[in-house]
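As structure tokens, the structure follows; a few thoughts come after it.
Of the protein chains in this complex, one is absent; all others appear in place.
Our next item is subunit A:
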Amino acid sequence: MVSESPDEMDTCRDNKPRHAVYEKMEKLVQDMQQSETGVPVRSQKTFRTFITSVFTGSDLIQWLSTRLKLSDDEHSEAVKLAVLLCHYGYIFPVGDTKNLNVKEDASLYRFQKPYYWPSQYADPDNGSYAIYLVKRSMRNKQKHGLEDHELANLQKLETMLCDKWDYIVTQAKDQVKIAKEKKRADKALNDAQERAFWRVHRPPPGCIKTLEEGPKRNFQPSQMAARRKKNKDLLYSELQYLRRSISICRVKTSKANENLENFALQYFYLDPMLTPPLPSNPWITDDTTFFEISKTNTEIPTEQTVKKWSYSLQALLSDPRGRHEFKNFLVKEYSHENFAFWTACEELKFCRQSEVFDRVQKIAEEYLTSGSASEINIDSRCAEMVKQNMKLPKPNRFTFDSAQEQIFSLMKKDTYQRFIRSEQYNNLLANAIQPGGKKKFFSFGSRKKNNMLTPSPKPKRRGSSGNDAEIESATVAHHSYSTGNLRELDDRQPPTMRRDANSSDSSLARCDTSPNLAARLSLRSPQESPRKAKQLEVPRHSSSNVHVSEPTRIDNSSAACLAITVPSKTNVVAPWEGVD
């Protein structure tokens, strides 16, 4: 066994499923046992006996901490690892045969000998266990007496292995005899190691069996290697995949990273793990208001939900209510058929198999027959593809795929953009539920974070003039710039619109100086009753996109503020206010 080919290695590993973790633990334990750099091992004299080669729990944990370069905050990790080494039988406590635990104090521990390591001796059989138990029952009761569960095990084994029992007893006798000839210290060490080994492999009831594995894998590593080599089907599909993937379009890694970052930034305020949800997280406070208001069947959506719709068409369509509102909008615009077609295709994809045929026919009839009331407008190439698909003997879930894709990008470029700029959308946003009150909104710390993490496309994107150009790139990088889009558009809108754009990405927090104020905002009548007007401050940073890339950030408190005049009397009332 000097040099092993990878295959042979795999074969060796077939029987050792968790080899990776054992190897890593064993490397650590070997390093620990180095005389110079390892854990300081000494001999200690207690009142009557002399205990050899032991180390203390605190030394061990200290060593692990240093070796793994753990910071003070991560100290608990060293303790955890020490306990695991004990659970897996690499070290064991001296004197305590019951508990497998490591305490960070002067308590003493010993190394298990490699012969007993799980990688060497993973699955000891009942025969060896029986010999061990018989051995102990033959010896000094006080020192080696069996525990209750061990006695029970011994009885069970005696019936199970009755045909071999004589052999087991002889073996045990021989081993006891040999042990008697050994030196006292060696004997004690051997006994302790053996006992620790069985403590791990045959733990008392209720204790963790660390070495237990899940069900065996179906394919062993050697089989996988063989399959890869010899299986022609796999080879063909691999080749097919390789040929195709040579030509696929990839984006630069930096671009991909940027997209992931932008998404995370955009959703930062919607992520309850990062921004405490309003009014409160139901798991922390037991107040289920958050569940209630975010249900998809409530009458009025929350402001968060409505804002999310503006992130991307995807975000809008993944929310049933978003779909509903979008549909209403399109019905008003008399361009409902595109959306209806898209929805029908989506339903077709995930419908019962038995319905596929009927659905395909129905869609073709309703949307693709020339002259029908809700005919959709697709290009000739696409129509041809669908026609070809329809000729196939079996109707397919994906018959209309190309047409559906085309309609989707059409909606994305056109109707969706109009929807999020429409009066209907703005009304929805204005009417939306704004849970929580003043205190929560201005919770300490969140302002600062907001300032730093405003979702912001690169400055250069601001320069891109055409809306369509944005969308072109968005088909590759969906989601990424939709807020950027909005803002850009909003710059050209009357100032009342700006408020929405600001709040849409700088969290709901900032618009609310009083809990109901924002809900009372009237978008239609900014000039109304100027005497009663209140001033609402909105930090300006979210309307400028540059500062994220600036090395020094503008401090929020000193940032220029944009004052918006807000009339206090309005025709818009939050739903929970009732009639007051």
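Here are a few things to note about the model shown:
Definition applied: contacts are C-beta pairs under 8 Å (C-beta built on N, C-alpha and C of every residue); 3 or more make two chains touch, one makes a residue touch a chain; residues count from 1.
By definition in this document, contacts and distances are computed from a predicted model.
Per the UniProt record, the absent chain's protein name among "Guanine nucleotide binding protein, beta subunit", "propionyl-CoA carboxylase", "Exosome complex component RRP45" or "Vacuolar protein sorting-associated protein 26A" is "Guanine nucleotide binding protein, beta subunit". One of A:K69, A:K143, A:R184 or A:R381 touches the chain omitted from the figure, and that residue is A:K69. Check A:S35, A:S245 or A:S370 against the missing chain and you find that the one touching it is A:S245. Residue-wise, the contact with the chain that is not shown comes from A:F290, picked out of A:Y132, A:F290, A:W309 or A:Y367. Subunit A residues in contact with the hidden partner, per the touch definition given at the top, are 18, 20-21, 24-25, 28, 68-70, 74, 76-78, 80-81, 84, 208, 214-215, 217-219, 221, 223-225, 227-246, 248, 250-257, 259-261, 263-268, 270-274, 277, 281-284, 288, 290-291, 294, 314, 317-318, 346, 349-354, 397-398, 401, 404-405, 408, 445, 449, 452-453, 476-479, 548-549.
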